[in-house]
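A single protein chain has been omitted; all remaining protein chains appear in their positions.
Here the chain labels run A, B and C in written order, and each chain numbers its own residues starting at 1.
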Amino acid sequence: MSRAPDTWILTADCPSVLGTVDAVTRFLFEQGCYVTEHHSFDDRLSGRFFIRVEFRQPEGFDEQSFRAGLAERGEGFGMIFELTPPHHRPKVVIMVSKADHCLNDLLYRQRIGQLSMDVAAVVSNHPDLKPLADWHGIPYYHFPLDPNDKPSQERQVWQVIEESGAELVILARYMQVLSPELCRKLDGKAINIHHSLLPGFKGAKPYHQAYNKGVKLVGATAHYINNDLDEGPIIAQGVEAVDHSHYPEDLIAKGRDIEGLTLARAVGYHIERRVFLNANRTVVL
Amino acid sequence: MSRAPDTWILTADCPSVLGTVDAVTRFLFEQGCYVTEHHSFDDRLSGRFFIRVEFRQPEGFDEQSFRAGLAERGEGFGMIFELTPPHHRPKVVIMVSKADHCLNDLLYRQRIGQLSMDVAAVVSNHPDLKPLADWHGIPYYHFPLDPNDKPSQERQVWQVIEESGAELVILARYMQVLSPELCRKLDGKAINIHHSLLPGFKGAKPYHQAYNKGVKLVGATAHYINNDLDEGPIIAQGVEAVDHSHYPEDLIAKGRDIEGLTLARAVGYHIERRVFLNANRTVVL
Amino acid sequence: MSRAPDTWILTADCPSVLGTVDAVTRFLFEQGCYVTEHHSFDDRLSGRFFIRVEFRQPEGFDEQSFRAGLAERGEGFGMIFELTPPHHRPKVVIMVSKADHCLNDLLYRQRIGQLSMDVAAVVSNHPDLKPLADWHGIPYYHFPLDPNDKPSQERQVWQVIEESGAELVILARYMQVLSPELCRKLDGKAINIHHSLLPGFKGAKPYHQAYNKGVKLVGATAHYINNDLDEGPIIAQGVEAVDHSHYPEDLIAKGRDIEGLTLARAVGYHIERRVFLNANRTVVL
Partner (left out) sequence: MSRAPDTWILTADCPSVLGTVDAVTRFLFEQGCYVTEHHSFDDRLSGRFFIRVEFRQPEGFDEQSFRAGLAERGEGFGMIFELTPPHHRPKVVIMVSKADHCLNDLLYRQRIGQLSMDVAAVVSNHPDLKPLADWHGIPYYHFPLDPNDKPSQERQVWQVIEESGAELVILARYMQVLSPELCRKLDGKAINIHHSLLPGFKGAKPYHQAYNKGVKLVGATAHYINNDLDEGPIIAQGVEAVDHSHYPEDLIAKGRDIEGLTLARAVGYHIERRVFLNANRTVVL
């Protein structure tokens, strides 16, 4: 799981057809690439092929010609590939409101190296979490929401995302509904943590809904956003047992741990290039 | 958890008011009853008090006068109590269709003594599981469903339940919608296993629904039935992790283990008098 | 689980004998105390009785006379009791070395109110975690270890503990063996997190030991310390699945989450007065 420092990650997907695996592995062999982990999956229901390979950089490796060669090889298969260099750390923007448990967790994991990412900015509609971002030395943008002019706030948010060069946006309990337009821009590039086991309790106050139903388990769902904020492809879900003695505020407290862990797990999968979109589902290799 | 062989169980509930705990414990003390476990819970949202006590039978114990005395003591509190003798084994009727994993599990646990119940009958709309019941020496009633006359089949079912003296009916994947009338008769006396984490995927083919949503967890819910078959108070829920490689049939296989374990857990709680109805929720002490 | 703001906690234990439950509940009733949760357990193997009660403060409540009355009532039973006022926040000293994941987690939970305690000081043999303590506004004492004179460092540590009035010491990955003398002073008052499922891998480098054994689960154990640092009564244990792809450094990373969660759970139980010593075991009510 941990990798030697010269390890590249290659991921690709394309329609299912004979020869996909061979096309990738043969190319890697011809380039002298030593494969340390290879996982591929051919989904017989969706008819799509997914592959993720970790390989050690060979001597005299030239990224440009490697990419060119691979593109040529994959062309006939309609293969979309992604190549991640050893020391790549994706730039990330984290969006928050007032709750800090997910932000605290993400920044902690980034600081100790468990999440190999660079948090370029924290963006919020509230000023509350600025001290936390400050302590980690990360720029904090407070863009208050004008209920009569939401679009202008979203433009500010989008500008930060764009200028930061972020590959990933993390909605770490942002608590605002994004406009369809912004959702579209973030399609497949933003991970949201939903404070419920989807599709169990969509909508407002899921822990109160759960309390009223008397559930014995509460959970959280990390998913990509698409045009419907609470409906994108699920990456990870977490769950914990509760009982009758948990009042709604206890469920919320319990939920914090699950939300933090589940979001961190999903972000880790994304950063390690383990997640593939497969229509409205994900493949996690 | 395991009990000395002379242990009685006393359970009671009533509206919240000062003095409820004392009323029960003082009475037990006056009767010379040695308390080995006592758990009470006062729900500040529903305003209801619940208590479960295990006690050793004192010398010269007289059940009738004990009951009479307790009734008197609890009267002012509106207390409803239940007293379970040491060797009580509730009579149970199990209803099944064709799937045998829950029945197999329940009969096995009864046979080894993990579930202290007497299965008086297995009732089914199909003949398939007769050999399994036969092997355990349990009467099997096959009542086929006539789509044009469901009520007459339900009358047969009900007759078996009544004549057996069953305190509990277990719907171990019965797969049929019961009539509102039968649901009413079984209110709080029948446990159903729903092959999904409610309220996630109600309705038909929950595992296919779960597959289509790309969930990363599947679960099962054991609950009392009330007038709405899939909506009664939840007793226990179980869950297990799945991934993209689980096709619908794999989710179903995975589900079997969770269903069996979750149903057995709920039945165990019921038999040990741990479950209290609290409006549309349960308290499990 | 969450409590009304005027809730007291009463805990007690004594040798098993008829009348223990009644003695406590009758006294509470006579004092007009409204009981919201009551849990008692009589251990038939160790012959000891344990009780934990939450009650609402009645009008005109006088703590001194309440304590005096309770002491009198419990005297014949050899009852040791503890009474915790509604707004009590125990003072706590946290001891650390260089690893910060447990400290980060504890300070975070204290800050958001999930752990109702006042961290009076962080004590360490290294300076590394000072910035983290500073940010939370907590005094940090750096007492380096002189290998030729460990006792003098321990005296410094003990002085901080004593002067702070701490009821609880948390060894949040302190990584040093305490002297038998200090262990004795901290007996039952200090919680340690052992980075392994005891008694599986005691001693140094438990994750490397686990790797070499090819285990499929790693865990952590939170326990009171007694004269043997790694052997005191267990309060909580946590576990997570691993596989062949987890190298030792991956097990360590995985372990961090379990250690943090397990330690926080144990500290929470202690603070809520749920933990009783029962010879070399604990009862958690």
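In the analysis below, a contact is a pair of C-beta atoms (placed from the backbone, for glycine too) under 8 Å apart; a residue touches a chain by one contact, two chains touch by 3 or more.
Bear in mind the structure is a predicted one, so any value in this text is a computation, not a measurement.
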Missing-chain contact, candidates C:G219, C:G255 or C:G268, resolves to C:G219
Filtering C:A236, C:L251 or C:A264 for touch with the omitted chain leaves C:A236
Contact residues on chain B toward the hidden chain run 1-2, 37, 100-101, 104, 108, 112, 114, 135, 245-247, 249-250, 253, 256-257, 261
For chain C, residues touching the missing partner are 41, 43-45, 197-201, 212-217, 219, 233-237, 239, 243-245, 247, 278, 280-284
In the full complex, chain A touches the hidden chain through residues 4, 18-22, 25-26, 28-29, 32, 34-42, 44, 51
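Just so it is clear, only the chains that are shown with their structure count from here on.
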Chain centres from averaged Cα atoms put chain A and chain C apart, in whole Å, by 36
CA centroids of chain A and chain B: separation to the nearest Å works out as 41
Going by residue number, chain C touches two or more other chains at 37
